[in-house]
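The structure under discussion appears below in the form of structure tokens.
The complex appears here without one of its protein chains, the remainder shown in place.
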Amino acid sequence: MVVVMDERATEAQIELVVARLVEMGMDVHRSTGVTRTVLGVVGQRRPDPGLIEMLEGVHEVLRISEPYKLASRTFKPEGTIVNVGDVRIGGDEVIVMAGPCSAENEKQVRATATAVRKAGAKIFRGGAFKPRSSPYSFQGLGEEGLRLMRDACNAEGMGLVTEVMDLSQIELIERYTDVFQVGARNMQNFTLLRELGHTRKPVLLKRGIAATIEEWLLSAEYILSGGNADVILCERGIRTFETATRNTFDVSAIPVVKKLSHLPVVGDPSHGAGRRDMVAPMARAAVAAGADGLIIEVHCDPDHALSDGAQSMYPAQFDRLMAELRIIAPAIGRSICLEPVARRGWGS
Amino acid sequence: MVVVMDERATEAQIELVVARLVEMGMDVHRSTGVTRTVLGVVGQRRPDPGLIEMLEGVHEVLRISEPYKLASRTFKPEGTIVNVGDVRIGGDEVIVMAGPCSAENEKQVRATATAVRKAGAKIFRGGAFKPRSSPYSFQGLGEEGLRLMRDACNAEGMGLVTEVMDLSQIELIERYTDVFQVGARNMQNFTLLRELGHTRKPVLLKRGIAATIEEWLLSAEYILSGGNADVILCERGIRTFETATRNTFDVSAIPVVKKLSHLPVVGDPSHGAGRRDMVAPMARAAVAAGADGLIIEVHCDPDHALSDGAQSMYPAQFDRLMAELRIIAPAIGRSICLEPVARRGWGS
Amino acid sequence: MVVVMDERATEAQIELVVARLVEMGMDVHRSTGVTRTVLGVVGQRRPDPGLIEMLEGVHEVLRISEPYKLASRTFKPEGTIVNVGDVRIGGDEVIVMAGPCSAENEKQVRATATAVRKAGAKIFRGGAFKPRSSPYSFQGLGEEGLRLMRDACNAEGMGLVTEVMDLSQIELIERYTDVFQVGARNMQNFTLLRELGHTRKPVLLKRGIAATIEEWLLSAEYILSGGNADVILCERGIRTFETATRNTFDVSAIPVVKKLSHLPVVGDPSHGAGRRDMVAPMARAAVAAGADGLIIEVHCDPDHALSDGAQSMYPAQFDRLMAELRIIAPAIGRSICLEPVARRGWGS
Partner (left out) sequence: MVVVMDERATEAQIELVVARLVEMGMDVHRSTGVTRTVLGVVGQRRPDPGLIEMLEGVHEVLRISEPYKLASRTFKPEGTIVNVGDVRIGGDEVIVMAGPCSAENEKQVRATATAVRKAGAKIFRGGAFKPRSSPYSFQGLGEEGLRLMRDACNAEGMGLVTEVMDLSQIELIERYTDVFQVGARNMQNFTLLRELGHTRKPVLLKRGIAATIEEWLLSAEYILSGGNADVILCERGIRTFETATRNTFDVSAIPVVKKLSHLPVVGDPSHGAGRRDMVAPMARAAVAAGADGLIIEVHCDPDHALSDGAQSMYPAQFDRLMAELRIIAPAIGRSICLEPVARRGWGS
């Protein structure tokens, strides 16, 4: 921490700041300049910068370390690879996860799973609990949805990622899923994050709609500090003044996160764009920018989807997208599953 | 809902859209103009506008009703008054709630409660559970904090507002508090909101840092639709590009909400500003703009607060602010408690 | 400037950064800590922080001085008072400027000027050049508009503030106006600002719709550094994700600017709110937050205004607002013209 004093701070004010910092258990290095005094502050503890900033004569307090540790590339220089069965997220291959917004019935789940597996998706996505912004909308199938998706994944030889929305659901969902998904609205539900830190399954952590990259990494830290090292970050669009797209898919977050953190990062162009015809360009952009994977909404019949139909791709669109991605990936030294995944055994 | 067709939409495309809407159970009124066709859509159900927008030949879909009902002033023209003991929020008097960020120990709770009560605050605020953005910070006293605050409120004759962060805490907190506070990060925790709709205590619902006013009212709707009519809205600052203040306290949200909804709205200038010296100007602005109340962080010794010290007012600052507010309130036909509240009995 | 090195920066990298800074003419104080090295950098010049940040082994570069000088309260602790005739902006009295968006014809200009002068406004506002976001809208009366407004101001004994949009208009407008207004879109038109620095009339500088407070003060610096000390800052709303109001009127910018700068600051609630019924609450909030004045759109017949009719107040609404402001101003030790201004002589 660096404390910058006002140009007109008095000696008494400076001494008071120093005394306060020492009282907090910090060491202070004072540097007196022509125009102002600057205090370098070091120590094991992290005093609240705001408290110091309020002291008389203080101009500004500058932080010189990130507030997160375990999520930082400084802490762990080589990239983390998260294993989901035999799928490696964060390795050379760009991993695509796909499926519907919500599980609606057996036929829809099976048809969609088969379609996305054939196109090259390695992990199936789908929701069972869907409390939505309006209390009057479809709210999901619950455990029945989990069961349908697990069966489809077993049949197709795919992994499953599904959202957990509350502490009370962890135990149930853990019985069915391979990866817990934490939605954007729960990115700072610290009660939930801390508990997920104690589970032994990977967590896909979506960025909050108004979360800075630093806050996102701090949320990852909550999970990591609980003992769960398998966190996958997921960019899904931020809220800005622009209303032409539902959210602004922040493609630049991908290289920024790869630089700051060792964790793998995937893009969610479906929620980023909010409409089907914008998903393919944003998916291509995410891979071109260096994403380790994608999570995409695909529905066997999006026109009749019970939720997010407008942003769900048709299976044929998804096929075309996968073909485009296979051309792009080598530009950044990556690959994408060249052939449809064969059915394999996959134990739950 | 109004569906605006492209200028070059074909007759076949128009008919397909009409057919799709009818299939969804809607009535369609078609209006053919010189440059384009517009479809007026009415009915009991609310089809997903995105689904229609994706159909060929559709230019845009315009919604003509708010998605919320019970929270709307159309539904209930006269303003709602929420009663907390004998304190009326939403009436002629501007109600001030004050207290520390978190309960730290008995002495701090008592000293602060006495100070704010003497200055004219009617409700005491304070937190017992404080999971913070970093997993390495002070996390609150838990139930012990609730007990300390309840005792102080009983002694001073004040009501208590404290935050509930998870479904699992409702029962415990309900035993101590008069008003549940839902924090900004939980504004769209629909699992929590739905459950609070089944309690019988008022809920102070903070606006999410990136929530539109419409989303905020939809969250209120979740609580109202569960049967709890006592929702108090609380503006606490939104995230914008400006970094000179921690958040941008959106004073204009106050008159906008008063126009759209019958629910009372209070301002939280402490979180809006993020630093003590900005709290008084923002508190005055909120009252001048028509707020029904304020919720303010005051600490008997902010320099040694365990959380939010930088934005907590000194008791003497708070006194001065209350005197200023007593001048401003009459400009908008309101009053503020003229004399210190006498100690009264207050049963929990 | 403080250069924070990576925790794993090598000695060679550190030495290269020091060498580079010395080459730029700076003095460097090196402080080696347990986890990382920090370099304090001082000198007369201001090297580009980005260039240093790109060097190998550099973690971050922190600036420790504001990039503006003349606009800073550090440079000039006492508040600046800008004189417009015998009106003092920045003194004890809150100064209200009012008038239509654009001058439309003699009758409209005269009627509006008389109405606002009677209500207590001291300066008349109005536009003559109105290039608007659509090329198909009313574009203003040009010089004829200036003449009409000057005549009305002379008749009513008021000062005039009007917008200058381009370098080429300065000379013409200077012949008619008392205060140049620089619109939000021109806040960073440095060619224009530099030239206004060479005029001898005050400049009311609106904040750009996406300008940080620091950028706003840097734009003021452009004018001040040209030799013109009479700059009045004007907050008029920023662009955020919220669409319920046209802009988010950033009331908190007022106390922030008063702290950082000695320049007077006024609020423009008409553009901040974008609709007439939101102007009064935002005007009251601005004064309560400490604004030195207001600039408000009032039209003698807003229903038939050629521009900005929806946000222009009726004269009766403006009267009522002035009465409310007279109650609020004393709360912060200010006053507002108690009686209608008598007609006085006012030389152009």
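Per-chain residue numbering starts at 1, and chain names A, B and C are given in the order in which the chains are listed.
As a convention for this text, a contact is a pair of C-beta atoms (placed from the backbone, for glycine too) under 8 Å apart; a residue touches a chain by one contact, two chains touch by 3 or more.
Quantities reported herein were computed from a predicted structural model and do not represent experimental measurements.
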TODO: Sort through C:Val28, C:Leu172 or C:Ala210 and give me the one touching the missing partner chain.
DONE: C:Ala210
Open item on the list: Out of B:Val2, B:Ile81, B:Ala111 or B:Ala229, which residue would touch the omitted chain in the full complex?
Closed with: B:Val2
Task: Given A:Gly145, A:Gly159 or A:Gly272, the one touching the chain that is not displayed - done: A:Gly272
Task: Contact residue for the chain not shown (choose from A:Pro202, A:Gly290 or A:Pro315) - done: A:Gly290
Task: Those residues of subunit B which, in the complete complex, touch the missing chain - done: 2, 4, 6-8, 29, 31, 33-36, 38, 40, 42, 59-60, 62, 64-65, 74, 77, 239-241, 243
Task: Residue ranges of subunit A at the interface with the undisplayed chain - done: 210, 212-214, 238, 240-245, 248-256, 259-260, 272-273, 277-278, 281-282, 284-290, 324-325, 327-328, 330-332
Open item on the list: Applying the definition given at the start, please give the residues of subunit C touching the unseen chain.
Closed with: 20, 46, 48, 50-51, 53-54, 67-68, 131-136, 165-168, 185-186, 188-192, 194, 208-210, 215, 218-219, 221-222, 225, 239, 274-277, 302-303, 305, 307-311
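Going forward, only the chains that are shown with their structure count from here on.
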Open item on the list: From the mean C-alpha coordinate of subunit B to that of subunit C, what's the distance rounded to whole Å?
Closed with: 31
Open item on the list: Need the CA-centroid distance for the pair subunit A / subunit C, whole Å please.
Closed with: 40
- [ ] Name the residues of subunit A that each touch 2 or more other chains.
- [x] 239
